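Attaching a single structure in structure tokens format; questions to follow.
All protein chains but one are shown at their positions in the complex.
Right after this comes chain A.
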Amino acid sequence: MDRREVLKRVGILMGGTLSAPAIASILSGCQPTQKLDWTPVFFTEEQATLLAELTELIIPTTDTPGAKAAHVPEFIDLALQKCYSQEEQQAFVEGLNTLNGECQEQFGDSFLKCTLEQQKEALTQNAEKAQSTSEDPSAKKAFFFQLKELTLLGYFTSEPGATQALEYLAIPGEFNPCFTIEEGQKAWAT
């Protein structure tokens, strides 16, 4: 039995509501390494480490690479430096700080020192707050949504994201307007 098959069976045991990739994430649920192997151009080392863990929470490693392996934190670091105004940069950094503060308050530890479950809980609460303010059209886009958008963009346009999580055709060569999907068909990357 291969690894995927094991996970699938575990999935059935657990009520079948979790997909294999989700289970893979649970089974590999040990704390991720928290050391940067790159040098940020915009964030401090500490901010970048926090950012990296957040992107990995949003897009974890499953049976395909996660955000960190796809160099999403590096992309966000560069995008913040090059594409964000000073005001937007500040707001983003404040967003990181706020999230860290929320962890401190609730769990008595900074985000990076919290357990994975606590980190998920903190991000969930942060997301729900963001959702409740998103209904006001005049409000600036909340930190959570900025983070999520950048993470998804960075991930799904990365080489592992586009070619492993999704299916990428550099040169399709033809247009097939309609075909019946077989199991395991992934979405096109572009």
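The rule we apply is simple: a contact is a pair of C-beta atoms (placed from the backbone, for glycine too) under 8 Å apart; a residue touches a chain by one contact, two chains touch by 3 or more; residues count from 1.
Quick note on the criterion: contacts and distances are computed from a predicted model.
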item	value
Protein name (UniProt record) of the chain left out of view, among "Tryptophan synthase beta chain", "(2Fe-2S)-binding protein", "cysteine desulfurase" or "GMC family oxidoreductase"	"GMC family oxidoreductase"
Chain not shown: contacting residue from A:E45, A:E94, A:D109 or A:E159	A:E159
Residue touching the undisplayed chain, where the options are A:F42, A:F75, A:F111 or A:F143	A:F75
Contacts of chain A with the absent chain, listed as residue ranges	18-19, 21-26, 57-60, 62, 64, 66, 75, 78-79, 82-85, 120, 123-124, 127-128, 130-131, 144-145, 148-149, 152-154, 156-159, 162, 165-166, 168-181, 185-190
